[in-house]
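Below is one structure, written out as structure tokens; comments come after it.
A single protein chain has been removed from this complex, and every other one stays in its place.
Which chain is which? They are A and B, in the order written, and residues in each are numbered from 1.
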Amino acid sequence: MESIVKYLWLIPTAPLLAAGVGALLPRRQRQLGAGLAIGAIGISFLLSCAAFLVTLHSGRVSSNFRWFDFGTTSVQLGWVLDPLGAIMAVMVSFVSLLIFVYSLGYMAKDENFKQFFCFLALFAAAMLGLIIANSLLLFFMCWELVGLASYLLIGFWFQKPSAAAAAKKAFIVTRIGDLGFLVGMLLLYAKTGTLLFYDNGNGCLDQTAVAGLVASTTISLLIFCGAVGKSGQIPLHVWLPDAMEGPTPVSALIHAATMVAAGVFLIARVYPLMTPEALQAVTWVGALTAVFAASIAVAQNDIKRILAYSTVSQLGYMMMGLGAGGVAVGMFHLMTHAFFKALLFLGAGSVIHCCHEEQDIRELGGLRTRQPITFATYAVGMMALCGVPLFFSGFWSKDAILDATHHWNGSPIPFYLGLLGAFLTAFYMTRQICWVFFGKPATAKAEHAHESPPVMTVPLVILATLAVVAGFFGTPAWPWFQNYLEGGQVGFDLSKLMNEHQLPLMLLSTALVAAAIVWSGWIYGRAAARPTRETDPLEVAQPTIFVLLQNKFYVDEFYNATVVRLTAAFAKFSDWLDRVFLGGLIKAVCVFALVLAWLDRALDEALVNESFDTGTETVRSSGRWLSRLQNGQVQRYLRIIGVAFCGLLILLLWGSR
Amino acid sequence: MTTPLANYLILASLLFGIGLAGALARRNAVLVLIGLELMLNAANLNFIAFWRFSPHPEMLTGQMFVLFSIAIAAAEVAVGLALVIAIYRHRRTAQLDRFDSLKG
Partner (left out) sequence: MLNEIVFLLCAAVTLVGAVAAMMLRNLVHCALCAAGAFAGLAAIYLQLDAEFVGFAQVLIYVGAIAILIVFAVLLTRGGDVQPSAATTSPSWWVGLPVAALVVASLIGSIMASPRLLRLPTPNVHAPVKQIGEQLMNQFVMPLETVGLLLTAALLGAVVIGLREPRKTESNAP
């Protein structure tokens, strides 16, 4: 039982190896690259299942190792195996496996097919590493790797300027959140001296009271900043809809099912650290995001963009569940959402793939008969997302969240926001399904659509099955999931379903959903049947609100007008500072140095060189003059000696007297 | 022995002057050498004369000087003439005013 932890690192390593080997393969080795990635994720899935089976019986196991030392402190990393990570690993590897297979069909004609699988494998490795990390530092490293993979995959069709811009935007916006995360991590390290989650009672999650209330709330909120960035919560949600510029399997895998859920997973992982105040903030942010994004989704026309806003909204629900209800509530919705949102995205991908990259729902229509399998699975996903009662997983998970907020002692408003969000969700999903699958084909592209190949439809069917089944693991009557995560006995008790708390709530949400579906279906069902679809019926009725929603509450414009322009202005100012002030300063120094050098040169030339030259010239000329005495005529020398001798003699004889 | 010392010295001076004049005036290197020899002999004569007229002639110092001087003169002549011959062989002339390779 212990041994599985020792081999836990194999789960992320297998896809990492596949990514590394895949990167080295030549571009034309398409099948080999894809096969490697799929095989690796299959191995990861099997290992995850094994780990999952282990956790059914034993509790939390962790294995740490020392990474490096500096001074007297050492940085430790490690792996942890607990129900939270195990169920997440199973979910991620399984959804990844399905989506890898689906990508075989979806990306079949793409030139960079091998590279795509390489990136996907890198992403899977990072994501799985993040899940089993037992150190906030390792978590953060994988977190950033996941961001990198996301950047690469959003910008996969980098030839499109919009895709490149979206990749950049995603990277930069999530960095803002990550900055908070990093600061929070450093603060945590400063307070506790360790970044390990669990370390035999010494990890930062083992200790109950980490620091003072203010300090730990600050830490919690800072770490939550990272989650806000990654999970697209208000106000950092703007990158997620733009990320739909990437290939659809990427949208399904990264920007719906797994990566964006990493923020939620982060909060779940560090849940013991979160103070009640921080959880309050989490709840509020989640609730606001849920309604905010859902209302925007009502007025969008791009099939993937609607799903993207839906994802933002559902992530808000998860946050709300975490804040109000606890780990199990949030994680349960994360699980169910992963399945049905992956299903929806893959269904959308199937539609887009077969309608020649048409993404505008007004241009589609009548696909119900042309793509029966896609339609059926999409409908299952839609009903799961809307929360259609009893048979669809979304109903149970969303109900748990609503139940939690209903009992939340902070404020009743999140509960009502949640209800409003549920209503809006049902409304926009019905609108979308009416536009796309019912009525008549609006264009020739939709007219000539056909069903996707089995490699794409089989994953759809599997996911659709799961979208239904997954819900039954967390019903109030049989709360296996909650017990699995939090420990406790599982018992089947139908009476819990019928008590006075649950039943009215369920009936209320069911009524809301039914009303939304009927209303929306009535409006758009008729609209979809009309041959021209230029104007949305809602736009006719409420033009102001619709335009506001269609423009996403002008958040992007607001950011452009404030943050981006401020940054640009600051950059311009910095540029000016750099160019004029610092540049001028440097130029002044340069000029000063030049003058100094010029002076030095003048001094050197005039004084040193000149005097030296004069000296040597004098010596040389005097030497030349003296050398004329030495004319080689021996007799002349002798004459001079004779004259000198006479002089000497005369001096000696008469000079001394 | 009535000739005074001064006579010998005057004779030596004249001999020296003749040698010097020859060394200064003739062109041929061999003759210049002969002039040098004459000057050397004048000096030798001086030594002998001073020895002979000295109060202690038994010391023989003057004679010794002359002996060594003669030996050195022999060496000088040998080397000097060899040089003259070597230069002659090289330049095909023994005229001293043509030997000015060492001028500055």
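The working rule: a contact is a pair of C-beta atoms (placed from the backbone, for glycine too) under 8 Å apart; a residue touches a chain by one contact, two chains touch by 3 or more.
Everything numeric in this text was worked out from a predicted model, so none of it was measured.
When the missing chain is restored to the complex, the residue among A:L186, A:L390 or A:C646 that touches it is A:C646.
Contact residues of chain B toward the unshown chain are 1-11, 13-31, 33-35, 37-38, 41, 44-45, 48-49, 51-55, 57-58, 60, 62-64, 66-68, 70-79, 81-86, 88-89, 94, 96-97. One chain of the complex is left out; on chain A, the residues touching it are 633, 635-636, 638-639, 642-643, 645-646, 649-650, 653.
Heads up, the rule we're going with is that only the chains that are shown with their structure count from here on.
Spacing of chain A relative to chain B, judged by their CA centroids, is 114 angstrom. In the complex of the two chains, the chain A residues touching chain B come out as 626-635, 638-639, 642.
Across the interface of their complex, chain A is touched by residues 20, 23-24, 32, 96-97, 99-104 of chain B.
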